[in-house]
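Missing here is one protein chain; the remaining ones are kept as they sit in the complex.
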Amino acid sequence: MISARLYILQRATALIMAPLVIGHIAVMIYAVQNGLSAAEILSRTQGSFFWAAFYGLFALAVAIHAAIGLRAILHEWAGLKGALLTAICWGIALGLGGLGLQAVYSVTG
Amino acid sequence: MKLSGHRKQSLWFAFILHRISGLVLALFLPLHFWVLSLALRDPAALDGFLSWTDFWYVKLAEYGLVFLLSVHFFGGLRLMALEWLPWSPAQKTYAASALAAGFALATSFFLSATIYG
Amino acid sequence: MTEIERQDTDILILGSGGAGLFAALHAQRTAPDLKITLAVKGLIGKCGCTRMVQGGYNVALGGGDTVERHFMDTIIGGKWLPDQDMAWRLCNLAVERITELENEVGCFFDRNPDGSLHQKAFAGQTADRTVHKGDLTGIEIISRLMEQVLRRPVEKLQEHRAIAFIPATGGEGLAGVLFIDMRTGKFRFVRARTVLMSTGGGPTMYRYHTPSGDKTMDGLAMALRRGLPLRDMEMVQFHPTGLLAGDHTRMTGTVLEEGLRGAGGHLLNNYDDRFMFDYDARGERATRDVVSRGIYAEMRKSNASPNGGVYISMSHLGPNKVRQLFPGMVKRCADSGFDLAAGKVEVVPTAHYFMGGVVVDVDTKTQIPGLYVAGEDAGGAHGSNRLGGNGVANSTVYGGVAGDVMGRDALKTGALRDPDEGILQDEIDRACRPFARTGGDLNSLRQQLRQIMWDDVGVMREAAGIKNGLAELSRLKNDLYETGVTDGMRAFNLTWHDWLNMDNLIEISQVIAHAALARENSRGAHFREDFPEEGSLEDSYFTLVKQTGETLEVSRENVDFTIVRPGETILPEDAPATLVS
Partner (left out) sequence: MPDSLPAKEQLLDVHIWRGSGEEGSYQTFQVPLQESQTILDVVSYIQQYIDTGLSYRFACRVGMCGSCAMMVNGVPRWTCRTHVKKITDGMRPADGLTISPLRNLPVIKDLVVDMDLFFDKWVRAEAVHHPTRTARDAIQPVEEETAERQAANAAIECINCAVCYAACDVVASNPDYLGPAALNRAWSLVNDVRDGGREAILQAVSGTGGCHNCHSQQSCQKYCPNELNPTASIAGLKRESAKYAMRSLLSLAGSGKKGEKA
């Protein structure tokens, strides 16, 4: 179910996410030390182009990456295939991407 | 899925760990995004959520998620190394190291959250 | 009347060893528009002995070696009994065939540092001539051939056991072949314009034997029943070192490679004495037949190991060195519970190859129009002894020849021939015979057969023993025909096939015994204790056995020295005796 193209996309997004995951976890370790609050998060992220780009890229990459990953799982474990599988995976990618960008927008916008 | 004999080998466990972690992370993501987007619409609700994190069981769940993320991360790096670097016979060691590293990273997150949080 | 499925094809090939697969490729090339059907007792490419070839493939590829030298070695090795035209064609076409294997089929043979094919010398060769892929040459040859055949439009009839050649009504030529579809247990009759028999002989009627379990002389028995003459049937080659681990395991009899002795392995009797020098000045490095007889004689002196053989010991070379030199053999022994590197392993001579076979011409044609024979089933090319490395050369060379010839002949043949329905029905009845009986003990019969052949028509023979063997074989045959197989579930019924195997094995055992009795001298693989001399080379004869009605007729025919006479050579006068350093 995974062709060369999807493979490339999945590995590429994984590579893109690699430093982002490290960054994200580091921020979390740092952030939780001061106790989490909406205000605290927003003060750090709001209006920051850097964080918008950081999390925007993360959200897009993860949407693609997870959709392809779930494609394999849905095929192998749920037996889905063909157009239905492709449609579902597009749905997951667009859904995750949309939700993700919305979340990024709400904390950085 | 019964654990039949052929699956009783460490690298199969590494595979299933990678898959489960990816799957759970993917399922968790929509929730995560939804909670964050509350920041715009309803900061108080977000705070309400965040205050939950004071409960130990939520902390544990959080720990679990961070563990899954870090173990998936290291596992992913391991897989890409397997695919793209010259073959190494030490695959079991790498898988064990990825697990250990994921564990260490998640624990340090957990500790800083419990000590300071 | 039993239900039979019927179908037609143009070219029908029995067996997927080196001969069968090559025939399929060549027939497809020669007659691409004709339908080709490949019928096998096992799975395509996964049965038969070509896959089990270890040492390699003999071919003269220059560097001083010539086709003439290969030919002379073959004739001398066969003790002047080979059909010289067949031997010549074998040596000559091997050159083209090895190139085809490497270039077209894709075989991956070992190389010299300069990139050319690596060749080594087997015993009995005067040049480094054996092309190989490590010590698993057969796997490489058959896997590559199998891929090529699988990708071509060849009809597959797998787990189809041929049980009879069915002549045309009126008797002119062959109509087709009757099979049991082993998976369903039903009969199938396939009409064909041309049929190749390449079922690979295989002397599995001996207590110890090397060939794969699917080989039970089916083809030779089928040919015998249609009245075809078989030649050199007394010539059974024994390999000196078969693994010995008791009668209850199928590992017993399988080959421990020749190279072990070559590298300096010792053969020890039960008292840890190196006994081979009592029999030959070359000790363990003497030729296969000599070492086999040495071991056999030692066993008879009550010097045998617990399981009744002798030991091969390599440990004096240093266990690590043995592991490094023979990784495959060490691992194989270890898997079976033996330590070849540091311990000693029980061995026994084991029936390995069958030189005898159907009389054919150099184009693989038999006396029956439409029937062709190639590979180990065909007699003549090796005479009384096959050189190591000439077996797979023979099956691939003549398999290819058969494919070409059959392709051309099938294009010329008019309508398919109609079968003699009476014979068809008789053959079905014959196969169903055990279902009408109850009782009997097939396992005991199998063990008796193996013991009789081993004792009476084995490594060493003499008239009284052979006669005793013949009497026992007749008794065995009667017992078999009173032994039943439970009917009801014919699909993949191995016990039914064991019965059919036994039928063929006993029949050919009788032929072997008759031929062995008829040869009153000792040549190559055939050793008569009552006639130990090789006899006059000038008057060399080969034996012929033919079935007429219920009786076997044995005759002798003089070898026609068409190319070279005993005492002469076709090598240039100044040619060195050997090129092997």
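Note that the chains are named A, B and C in the order they appear, and that numbering of residues resets to 1 at the start of each chain.
Everything below uses one rule, namely that a contact is a pair of C-beta atoms (placed from the backbone, for glycine too) under 8 Å apart; a residue touches a chain by one contact, two chains touch by 3 or more.
Just so it is clear, the model here is predicted, and its values are computed rather than measured.
Asker: Any idea which chains on screen the missing one touches?
Answerer: A, B, C
Asker: For the chain left out of this view, which of C:S143, C:S198, C:N504 or C:S522 touches it?
Answerer: Residue touching the chain left out of view: C:S143.
Asker: In the full complex, which of C:Q237, C:T254 or C:T364 touches the chain missing from this view?
Answerer: Here the residue in touch with the unshown chain is C:T254.
Asker: Which residue among C:I13, C:A27 or C:C47 touches the omitted chain?
Answerer: Residue touching the absent chain, from the options given: C:C47.
Asker: Name every residue on chain B in touch with the hidden partner chain.
Answerer: Given the touch definition above, chain B has residues 4-9, 11-12, 15, 18-19, 79, 82-84, 87, 91 touching the missing chain.
Asker: What is the set of chain C residues that contact the non-displayed chain in the whole complex?
Answerer: On the chain C side, contact with the omitted chain comes from 42-48, 51-52, 96-100, 102-106, 108, 110-111, 113-117, 133-134, 136, 138-140, 143-144, 147-148, 150-151, 158, 183, 212-214, 245-251, 254-255, 332, 335-338, 442-443, 485-486, 489, 491-495, 498.
Asker: May I ask you to list the residues on chain A that touch the chain which is not drawn?
Answerer: 1-8, 11, 72, 75-77
What we mean here is this: only the chains that are shown with their structure count from here on.
Asker: In whole angstrom, how far does the Cα centroid of chain A sit from the Cα centroid of chain C?
Answerer: About 65 Å, centre to centre.
Asker: For chain B versus chain C, what separation do you get between their C-alpha means, in angstrom?
Answerer: For chain B versus chain C, the centre distance works out to 61 Å.
Asker: Could you work out how far the Cα centre of chain A sits from that of chain B, in whole Å?
Answerer: So the centroids are 14 Å from each other.
Asker: Out of chain A, which residues touch more than one other chain, so two or more?
Answerer: In chain A, nothing touches at least two other chains.
Asker: Which positions of chain A touch chain B when the two form their complex?
Answerer: Touch list, chain A to chain B: 11, 14-15, 18, 21-22, 25, 28-29, 32-39, 41-42, 59, 62, 66, 69-70, 73, 92, 95-96, 99-100, 102-107, 109.
Asker: Residues of chain B touching chain A in their complex?
Answerer: Per the stated touch rule, the residues are 19, 22-23, 25-26, 29-30, 32-34, 36-41, 43-44, 46-47, 50, 53, 66, 69-70, 73, 76-77, 80, 83, 105, 108-109, 112-113, 116-117.
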